[in-house]
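Omission of a single protein chain aside, the complex is shown with its protein chains in their original locations.
And now, subunit A:
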Amino acid sequence: MALRLHRVDSRPVIQLEQVTKTYPKASRPSLDNVSVSIEKGEFVFFIGPSGSGKSTIIKLLLHEITPNKGRVIVNSKDVTSMRSWKRPHFRRSIGCVFQDFRLLPNRTAYENVAFALEVIGKTKAVARRVVPEVLELVGLGGKEHRYPHELSGGEQQRVAVARAFVNRPLILLADEPTGNLDPDTSIEIMRLLDRINRTGTTVVMVTHDSNIVNQMRRRVIEIESGRIVRDQARGVYG
């Protein structure tokens, strides 16, 4: 009962209302009349075969693309009608991790994370205080001054997670974060994302790694051909 009350009170941090997105020149929509609501602090998997429209959701949430129909609401802001000049500030409340890490090869782990702070106007002093802390949190203490090519894939992804989390975003989006990693390393990254989730950060993860989904037992939303075919609270890959 208490749980239900809590749910009614809190506003969803992410809301897709009857969203349809058709890319130009595509024969069928990538997302077809999709409605999803994600509460603050949830951990959600989007699963489905390649081309099912999972990554389109990430792009919509980042305001990289706009839907043809419907509304996308993130942090109670209507992303659909957001002017493009407001996008940079909006993005600061969202952390993002990708399959290919997207680290800067000519910068150390520390510099990669500090770069993300400095380009949004934080001072070097702030970076000196915050960056070692977050690198410690992701388990890279002592490897701050290694370059990406001196780190393993799992360690590189940890740097990427640190960079995504250093601003304490409300939402962490992860687009196949374990796609390039072996199973053991993948589990470690998932533990890390779980720990970040426990700080109250909403985590939205797109994946087709069935092992991971089955182990985590979190909410699973399955998409096929642009439609939601399953939405299960403690789901498995199925």
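To be clear about the criterion, contacts are C-beta pairs under 8 Å (C-beta built on N, C-alpha and C of every residue); 3 or more make two chains touch, one makes a residue touch a chain; residues count from 1.
In the analysis below, contacts and distances are computed from a predicted model.
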| item | value |
| --- | --- |
| Record-based protein name (UniProt) of the chain missing from this complex, from "3-isopropylmalate dehydratase small subunit", "Electron transfer flavoprotein subunit alpha/FixB family protein", "Cell division protein FtsX" or "Raffinose/stachyose/melibiose transport system permease protein" | "Cell division protein FtsX" |
| Residue among A:Gln18, A:Ser35, A:Asn68 or A:Thr123 that touches the chain left out of view | A:Thr123 |
| Missing-chain contacts mapped onto subunit A | 62, 85, 87-92, 94, 96, 102, 104-105, 115-116, 118-121, 123-124, 163, 167 |
